[in-house]
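A short write-up of the structure that comes next.
Shown here: the complex without one of its protein chains, the others still in place.
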Amino acid sequence: MGSVSPDGAVSASQPLPPPTPSEGRVVRTTNYVQTAIALVPALVPAAIVVGIAVTLVLSTGFHNFGWGFFGPIFNSNANQFGMLVFIVGSFLTAVPALVLSMGIGLGIAIASTTYLPRWLTQFLDPFVDLLAGIPSVVYGIWAFVVIAPIFGLLINPWAVMHLSFLPGFASNRYSPTTAGTGLPISIFVLTLMALPITTLLIRDALRSIPKDLWESGLALGATRWEVMRRVGLRHSSRGIVSAAFLGFGRAIGETVAVAMVIGSVTKYPTNVYDVTWTMSSFMFQILDAAFGNSLYLSALAELALVLLVITLTVNIVGRRLVSHIYAEEVAGI
Amino acid sequence: MATVLSTPPRRLDPEDDLRRGATARLKWRTGFDRWVGYLLPLLFLIAIVPILDMIFYIAWQAVPTMSWTVVTSQADYQAYDALGVPIITSFYFISLATILSVALGIFGGIATAEFLPEWVAGWIRTSANLLAGMPSVIVGYFGYFAFVLYFGWGLSFIAGVFTLAFFMTPYVFRTADLAFSSIPRHIREAALGSGAKPAQYIVRVGTPIAFPQILTGVFLAMAIGVGETAPIVLTVTTNVLVPTGIFQPATYLTGLIWTGYAQNPGSTPYIIAFQAAFIIILVVVALNIVVRVIAARFRKRLEGLYQ
Partner (left out) sequence: MGVAIAVAIVLLIVGIAGGYFLGAGLNKSSSSTSKASLTETGSSLLYPLFTRWAANYSAATISAASTGSGTGQSDAELGLVNIGASDAYLANASATNLINTPVAISAQLIYYNLPGITAHLNLNGTILGMIYNGNITNWNDPLILAAQSPSVQTQLNGLSSETIHPIKRSDSSGDTFLFTSLCYMSWTAWPFGFSTSALTGDTIPTGATGNSGVVTALHTTTNSIGYVGISYEASANGDGLSYAAVGDNMSNSAVGGVLPANYILPSAQNISYDANLGLTHLEFNQYQLAVSLILGGSEAGAITLVKGGGGTNPSAQSPTPYPIVNLEYALIKTTPGGSTVTSANLAATVTFIQWAISIGNFATSGGGTPSAWIDQVGFIPLTPEVSGYVMQELATVQP
């Protein structure tokens, strides 16, 4: 029996012999009509994506901001729209959050599939999945009211006291404040929000490891950890990588929750506790102010396009990467 | 001169050495494995403690002032004294958005899984993944510019429904695609080989098999849709009205939260915001439970297929 990877493709255990040309012609007559009809509903997501892109392009009014759009200075009063600071802010929050949520998600998924008894995983897994369903506004309120003081009064001062030797962990005049808003808590919130996605996808990927593969590893005398590490992770690498990319998409796109704890200041962080602004939260909070100013609106629409392009690039690169890994696997290595 | 008695040089038995090192290594390996088994599950706490704290916090704010009359009453909804109207409006919202996204997603998913050549399907799956990973604020922008402005629907119920549906579609699409793709090949080949037309195969063979998975996908999409804030705030705003038509404004529970929490603590909109949050959490928990029940119910049926 072949294995089922998370992406759905079924691979046979043994490759079929290639059909002879005459066989191919008889067996595979393509039904063009059928394919064309099938394309209509299948293209819906693509159509929506294109529609979004087109709408945003139209909304920019075709202003040419030039490469200055990626300049470092943002001053709406002077009509200077350098968006670099938001891009930096988005990546500074999303990348650590992704790393953390992948690490934690991997650990939880491995624990869930290999170490914990069935009844316990059935009890604990829903809690992780529940994280996905909480509205982000609730995350934001909870983080701002309950968690930010913990960061401001406990965690940040502790880090300043004990970790100042590390570059960037020393405090300066303006950060950390006792309010606790800024990069650390934003990364915390984003990790929590990306966690259910990464955990779910990695768990599915791990569950699709065929039992015979697993058992043969154990039969050879390897411990569970060793089988998982050397065989399981390799086998489910495709699912794990796709989990990373989806988690990154969630992290960089998260809007409302981050908006409440990021501090909302257009500055490049001077240390790890500093406040900054991300693309998505900026776009959400500032739209109201941009309404009277068509140049501002165009800039925001263009920022949305930039975010779209980043998400698209990450997705496509991920796909290429994953298919590259998958190709090795199919070839029987 | 005289031969000195000496013990013959110890011949190292390679077997011995291997076994000795092997035992030590085995002890270390099993010990490591055991400790990993103790420590990794602790990571669960990172997920469980926050979620419980969040739910507790919301419940602590919401439950003391909650009562059946507050939740169902439709009077005084403009003063935010009652949740009846927003709850009913949200229900219409989510059900219409679900219907729309299911309609858009299922056919596309099945079509991609069954009918399209692999290279096309790859790109379509990429676009579905892209849409799924789209930040909600971009979908909100799109909904505002496209539906509210260009289409001329204004700040309306229908603009919000479409925006929300577009947001939920890729999840249904992916689930349908995945469900049909993971039907084992031999079943598919058996059906087609017995002379079934593709449509017959899908309806009679594929759907019953893929059904639980698709259903869980629909409920998961609903759970995601229930919690969305940004698209709603941007397209529908947060006017609490009895919707008299689909082109009238309406509100959604998350919009209430967004508006209410920024008011004075202790004032009615503030309290209502937390009650709305509590209700949303209850709905999401219920949806998750339904998903689990379905998955468990049909797990036995599917188990034999894959293993």
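Lettered A and B in written order, each chain numbered from 1.
In this text, contacts are C-beta pairs under 8 Å (C-beta built on N, C-alpha and C of every residue); 3 or more make two chains touch, one makes a residue touch a chain.
Owing to the predicted nature of the structure, the values given are computational and were not obtained by experimental measurement.
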Which residue of B:148, B:178, B:253 or B:277 touches the chain not shown here: B:148
Residues of chain A (touch criterion as defined above) contacting the omitted chain: 73-78, 80, 140, 144-145, 148-149, 152, 173-174, 177-182, 259-260, 263-267, 275, 285-292
Those residues of chain B which, in the complete complex, touch the missing chain: 74, 76, 78-81, 85, 88, 91-92, 95-96, 98-99, 148-149, 154-155, 208, 211-212, 215, 233, 237-242, 244, 246-249, 259, 261-267, 269-270, 294, 297-298
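As a convention for this text, only the chains that are shown with their structure count from here on.
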Chain B to chain A touching residues, read off their complex: 29-30, 32-33, 36-37, 40-41, 43-44, 46-48, 50-54, 57-58, 104-105, 107-109, 111-117, 120-142, 145-146, 150, 166, 169-170, 173, 177-178, 180-182, 184-185, 198, 223-224, 226-230, 234, 254, 257-258, 261, 277, 280-281, 284-285, 287-289, 292, 296, 306-307
Complex contact set, residues of chain A against chain B: 1-2, 4, 6-10, 12, 30, 34-35, 37-46, 48-49, 51-52, 55-56, 58-59, 104, 107-108, 110-111, 115-116, 122, 124, 126-139, 141-142, 145-146, 192, 195-196, 199, 210-211, 223-226, 242, 245-246, 249-250, 252-256, 280, 283-284, 287, 300-301, 304, 307-308, 311-312, 314-316, 319, 323
